[in-house]
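In what follows, a structure is listed as structure tokens, so that the remarks can point back to it.
Only a portion of the chains appears, each positioned as in the full assembly.
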Amino acid sequence: MEGFISLEKENSSFAKLDTGRKNRTGFNEVVYCQGKTSEQVLQIFTALYKNNGTVMGTRASEEQYETLRQQFSECTYDKTSRILKIQKDKETPEGLVAVCSAGTADIPVAEEAAQTAEYFGCQVNRFYDIGVSGIHRLMACKDEIQKANAVIAVAGMEGALASVIGGLVKVPVIAVPVSTGYGAAFEGLSALLTMINSCANGISVVNIDNGYGAGYIATQINRLAVRGNK
Amino acid sequence: MEGFISLEKENSSFAKLDTGRKNRTGFNEVVYCQGKTSEQVLQIFTALYKNNGTVMGTRASEEQYETLRQQFSECTYDKTSRILKIQKDKETPEGLVAVCSAGTADIPVAEEAAQTAEYFGCQVNRFYDIGVSGIHRLMACKDEIQKANAVIAVAGMEGALASVIGGLVKVPVIAVPVSTGYGAAFEGLSALLTMINSCANGISVVNIDNGYGAGYIATQINRLAVRGNK
Amino acid sequence: MEGFISLEKENSSFAKLDTGRKNRTGFNEVVYCQGKTSEQVLQIFTALYKNNGTVMGTRASEEQYETLRQQFSECTYDKTSRILKIQKDKETPEGLVAVCSAGTADIPVAEEAAQTAEYFGCQVNRFYDIGVSGIHRLMACKDEIQKANAVIAVAGMEGALASVIGGLVKVPVIAVPVSTGYGAAFEGLSALLTMINSCANGISVVNIDNGYGAGYIATQINRLAVRGNK
């Protein structure tokens, strides 16, 4: 069976890095930085970078970035998406993924999705602030969106965006509910329910604010469209 | 203070009919028939008809209709909307109310709304099966919908309909969530949340399946538009 | 189709301002300031002010106000309602909207509603602290409230206010649940459910704390009552 690297602190293993993941799933392990100490993030990045030659972290803080930068000068950090990464040799992007968002407040999650897909080698087009209450903004982008191999629809209170897009394209729409809004938005729960109940076909949903997950799935689909399953 | 008629059964008052309502609110009392026995409905209809010269009931059953018909030959019943009424002299309809619905399954609630508004004297136009997953169906009706003084948007899983309409019209949109759908539709709760969180302006929401309430409010607005507040 | 202004930052569009909105809906676009940086608010206000000659923002912070004030000396800010606006030439107010609230804690939301309606040209009367546990306070205002073309009922734990008012007036009541209260108030959810289930007719509901939305709808109705639908 496949192996893993056991990270220890005070003689106790606190993490088991999955070194067989690229082989099994086609993707290297990515680090969820929230809730980890800067020291833990450093230890995990060091091990993964040594093993894989590249490493990405999501939901990273500026403090974590400062710690990593002292060890890895090539490390970069994007404040909007909170993505932290060390990536030396970028491949030429392939295929096309469209990332759409309803309002300005949804951009951080949309960027997490977009930059994840880019990190994994996709060409990405962004369509922001095209919520359905001004439907002509979405219609103006329709032809461009239809060119993508996968579409990501990011929306908070306006969960309706995914339904309208779903009725306009041939490819899967990955819907990402966002925890913006107030009152009965219930931290994204209402948007999640809107999207899960969508009357349009071709829509599936990931967790609230999970831009990373949407970018990952869009990449899987984009790769299948470009290379087939191999 | 205003009066009421007390209905009794076995020397105990079981209902107090509000005879001052038309004066206070501009509308006669309407009977919510569900959960009442046919005998109670008959007793209430008889009293209201005698007092007001017209009477309408919602959520009525065919059995209740059969009971009433034996006393009041002019009584009519519509199976889709489940509206039961005795109304002899219809006035000429005034103004215009638009009733829009997303899918075929929403028609019973849409009809309750439409027939309520008609009962109260509105001209009504119906736009059914124009859900947003095929947005061109809604766009084809846009100009007609914009002519109304108030718009009712009835939708189950497709709560998104209200948001798109809200962005296209100048008048209030009364959104009615419907308990169709399955799974995470939660008997209309998801549609209610979608509508309450709508990113479009001008949208307010009534209870799940409350077509009657929407028809009532649309009538209030339509009257204000036609007659002003008097 | 109608146009929009695309705002950019670092060559990426982060907002698409809807310049056709006034034409479609009769209202200029209003800015939801919460969650936006002061810089974004400034950029959006600048563009909208240039295009429309007036601009209003809701849920604004004092910091955002300080930033704007340096560019626009005519900008004003109200701490209670958190409304920020640049409005040079006020029209003479028309019609009448009544804003009622149950308790002292509901005043910020009530003021957001009242000032929104005033911004859009309505005459507004305020009736505060008239909750139903001391019903004589509401009764003392009844005749005044009945003069309005639309009534806004703002209430937190006391969601009951809307029901009592609904039984006393001829015009629509727009109910606004408020996130005050504690324990089983669940941040306004209980008040929302009370209002959605109201036994009175003519009541529709907007999102928790959505004073702006209620002011907008009241304005739509007030305009219809004064001018008809044109």
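Just a few scattered comments:
Labels A, B and C are assigned to the chains in the order they are written; within every chain, residues are numbered from 1.
Here, a residue touches a chain if its C-beta (ideal position, glycine included) is under 8 Å from a C-beta of that chain, and two chains touch if they have at least 3 such contacts.
Values in this document were obtained by computation on a predicted structure and should not be read as measured data.
The complex is a homo-oligomer: 3 chains are shown here, and the full assembly described by the structure file contains 8 identical copies.
Please note the rule applied: only the chains that are shown with their structure count from here on.
As for how the two copies chain B and chain C face one another, over half of their interface residue numbers coincide.
The central chain here, found by comparing per-chain C-alpha centres with the mean of all protein C-alpha atoms, is C. Chain C is reached from chain A by a rotation of 90°, derived from superposing Cα atoms (nearest 5).
Averaged Cα coordinates give chain A a centre that lies 45 Å from the centre of chain B. The distance from the centre of chain A to the centre of chain C, each centre being the mean of the chain's C-alpha atoms, comes to 36 Å.
Under the contact definition stated at the top, the residues of chain C that touch 2 or more other chains are 21, 192, 207.
The touching residues of chain A, counted against chain B in their complex, run 102-103, 131-135, 157-160, 163-164, 166-168, 181, 183-186, 189-191, 193-194, 196-201.
Of all residues in chain A, those touching chain C in their complex are 104-105, 107, 126, 128-130, 134, 136-137, 139-140, 180, 182-185. Interface residues of chain B, counted against chain C in their complex, comprise 21, 24-27, 30, 147-149, 167-172, 174, 192, 196-197, 201-207, 213-214, 216-217, 220-221, 224-226, 228-229.
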